[in-house]
Every structure is written in structure tokens, then in C-alpha cells.
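Once you've had a glance at the structure underneath, I'll fire off some questions.
One chain of protein is taken out of this complex; the other chains stay put.
Lettered A and B in written order, each chain numbered from 1.
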Amino acid sequence: MKRWNVALNALAVVAIGVGFSSAVGAPAERTQGDFARIMFVHVPSAWLAFLAFGVTLAGGVIWLVSKSLRWDRVAGSSAEVGVFFTALALVTGMIWGYPVWGTFWDWGDARMMSTAIMFFVYVGYLALRRSIPDRETRARRSAILGIVAFVQVPLVYFSVNLFRTLHQGATFSGPDSPIDEGFVRPLLINLAAFTLVYLAFTASRTRLASIEDDFDEAAALADIELAGSGITEPNLGGESNDE
Amino acid sequence: MTEPGFWRQAGEIARKDLMIEGRAGEALYITVPFGAVALMLIPLAIGTDKPLLATVGPGLFLAVALLFGMLVAFRQTATDTPPQRELLALLGTDPAAKFVGRAATSMLLLLAFQIVLVPVTVLLYNPGRMDRWPWLLVVIVLLASGLSLVGTLAGSVTVGLKTRSTLTPLLVAPLSMPMLLAASQVVEALRNGSSILVWILLLMTIDIAMAAIGVSTANPLEESSI
Partner (left out) sequence: MSEGWVVLAYVVVYGFMLAYAGYLAGKARSLRRRAEG
């Protein structure tokens, strides 16, 4: 593994440790007590999911412009890590929700709804990538889907928000409700830690994708050679015209 | 001879698609009955209590219109075979015009699909008359265009893939969620007398956004090697 990769991974681990200790050390919250500590892992997960899908959009667009496959690999890897963080955000959101709402799911929560829809949209994105063996076609179609997928994010968020304000009114306490001053620092520390984890995962995943692509390309070339090398020059005797 | 304009090309593509679909009849003879069967199966699952069905009827119509209607957008005749694609390319067809033409046909078929299912819903669910009900027709049109745009986009991204028939619905379903929400909120607002304006605007925004993406990405997509 390249040196900076190892360094990034180590840094991410350290940062998570720092994040964890800051989460433990934070004073109990005014209204929710210890329970609000779930926010330190829920909010960064949701943030990183959005960031990851933004990178997927950017990677796809840059590929469309430059045709450099590296950006497509970044887009695909970021989507995979993004789905990972989306799952985390959903699970932690539901763990929060159950004691607070009495159910795992609140239909009026715009952010959870957006996150859930995005989960399925990007699972579809990954399924599309998996279905296309040809690199360039995969890159092209993924880029288009990446654009459509990301445009959905504000649409879903806005529509569910509208739904909620018309039905339940603006007051509502969920995993993302406003917080105490003393909570901001551990939140930011964990946000930074999760960002490092995202970078470490995405960098590794991109590199693995690059190695995989090289293998596939070599295998394809080897196949071509094999097909041609079965035919040998007929030996008719006499002088060869080749030098 | 001057090259036909964008709208002329789109119109010809739409006409061709409609003709082919007219002969194949997939939307009419297969997808519409499928939607009707779905509407019949659901009460067997959720309960045949009349007030319940009257309440959920319009919403279920919308859900079926979306989930089953999307099959109209990826019908067999909506995909070009390689020779067809080559022919269109040789003729110098604008890919964006192809997209618009194809989406237009899907929209008309989806409109027909929904319109046929309205009386089925009324018969089975007996939802009762609504004030300002003509607005439901507006919703049906906006829904048909939005779904056809998303469906055509998703269809063009999955051309030639082996998993196409299952992958395309997976792609379209979550993307149709805002449309479904907006449409069902119009129904709700019609029922309790509140304003439908914001939801109609949302539906229109989705349509415009999807049309813009479809048209602008049509050219890059065309270079696909499959």
C-alpha cells in the first residue's frame, strides 16, 4: 500500500478515537440527557453521505468533460462509501427514533426520508455500475445517472419538508434538532473524524478499482492474443518473405 | 435539402414510436390489465372495508399509476435495436429530439394507461365525488409527463443490459417519490379544501428539471458503445 494511504488510514483511526473520547466527555444534554450523544455519530454520517454523493456527481461530470477514467472510479467509489454512510445515518436515526417516537420511523421527518430515498437511489446507481462490464459505457451511464440522482436530493427534501410543515407544524424534535453550545465542539470533532474516514475509505476503494480495471484490461488483451495466436503461418518450404 | 428542425424530428420519432406500439400493443393489452389486476389484489391484502377503500382509493390509484405505469416507459418498443440506432444516427437525428419524441410517446401511453384505470378505481374503491375534481386531470397529465421523462432517461441508461427489466424499475421507483408525494397531496388538499397550488408547482418543477436533464444528457449518452 502506498505510504500516504497508510498515513491517511492511521490518521482516520486516531481521529475516530479522538471523536469518541470527545463524545464521551461531553456533558449531558439539557432536554435529552445522555441520549443526545447519538447525534455525534448520526449527524456526521448524514453529512458524509451527502458529501459522498456530491463527489459522485462531480466525478461523473468531470469524467464527461475530460474522459479520464480515474474520475469515474472516484465517482463509483464515493457512491459505495456514500451508501455505507447513508446506511449508518438511517440506522442511527432509527435507534434514536425508537425511544423518542415509539416507532422506528417517523413519516414526517424530511431528513430521514431524504436519506432513505437517497439510499435506494444510490443502491440503484451501484447496481447499474455492476451491470456494465465495459469501462467507458459504465462511466458514461453512471455519470448521467449520478446527475439525475443528485438533482433528486433537493426535490425530495423540499417535498417532504413541505409535507411535514403542512401536517405537523414546524415544531418537532428529531435526531437533528437544535443543540446546546457544549455540544458543538464534539460534533465538529466527530464530523472531522468521519470526513477522514470517508477520505480513507474512498481513496482505498478508488485504488482497488484502478487495480481491478488494470486486471480486467490485461485479461481482455490476453484473450485477444489467445484468439489470434492459434493460427500459425503455413510452412510451405522455400524462402520466407519475412526478414 | 435542409435538415428537419428539432421539433419536426421529435414529432416524427413520436409518431414512429406510436405506430410501432400500436402494432405491438404492449401498453394496451399487457400493462393496463396488469395495473387493473393490481388494483384488484390490493383490497384482498389490506381489507375490503368500504370506508377504508374509499379513503385509500385515490392514493392507491396514484401508487399503481407510478409503479405499474413505469413499465409503459420501458416497454419493448421503446428500445431501439442496434440497426435502428445506426439508421437514426446515419440520418443525423438529434439525440435530444429522439429523447423528447420517445418521452412524448411514453407520456401519451401513460396518459391512456391512467385514464383507463380511473373508472376501474372508481368502481372498485368508490372514493366519492370531490370538489374541484378537474384538477385531478391536471395531476394525471403532470404525472404522466414526469414519469415518462424519468422512465425514458432510466431506459436509455440501461439499454442492452441483461438485468434491464429489473434494474430499470429499481432506478425509477425512488426517483418518482417526490411526484407521488405531490400528487397524493393534491388529492388530500382537494378533499379538505386547502390550496393545491404549491403541489402543482412542485409537479411542474420536477417535469421541467427532468426534461432539462434528459435533453442535455442525450448527446453524451448517444456515444455509448452498446
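Just so we're on the same page, contacts are C-beta pairs under 8 Å (C-beta built on N, C-alpha and C of every residue); 3 or more make two chains touch, one makes a residue touch a chain.
Note that the coordinates shown come from a computational prediction; the quantities given were computed from them, not determined experimentally.
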{"item": "Partner chains on view for the chain not depicted", "value": "A"}
{"item": "Contact with the hidden chain (one of A:Pro27, A:Pro99 or A:Pro133)", "value": "A:Pro99"}
{"item": "Contact residue for the chain not shown (choose from A:Val18, A:Ala58, A:Ala87 or A:Leu166)", "value": "A:Ala87"}
{"item": "Interface residues of chain A (partner: the chain not displayed)", "value": "1, 16, 20, 23, 33-35, 37-38, 41-42, 45, 81, 84, 87-88, 91-92, 95-96, 98-99, 197, 201, 204-205, 208, 211-212, 215"}
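Here is the rule we use: only the chains that are shown with their structure count from here on.
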{"item": "Whole-Å gap separating chain A and chain B, where each centre is the average of the chain's CA atoms", "value": "30"}
{"item": "Residues on chain B engaged by chain A in the complex (per definition of touch)", "value": "150, 153-154, 157-158, 161-163, 167, 170-171, 173-175, 177-178, 181-182, 185, 194, 198-199, 202, 205-206, 209-210, 213, 217, 220-221, 223-226"}
{"item": "Residue ranges of chain A touching chain B (in the complex, touch as defined)", "value": "64, 117-118, 120-121, 123-124, 127-128, 131-132, 134, 136-137, 140-141, 143-145, 147-149, 151-152, 155-156, 158-160, 162-163, 166"}
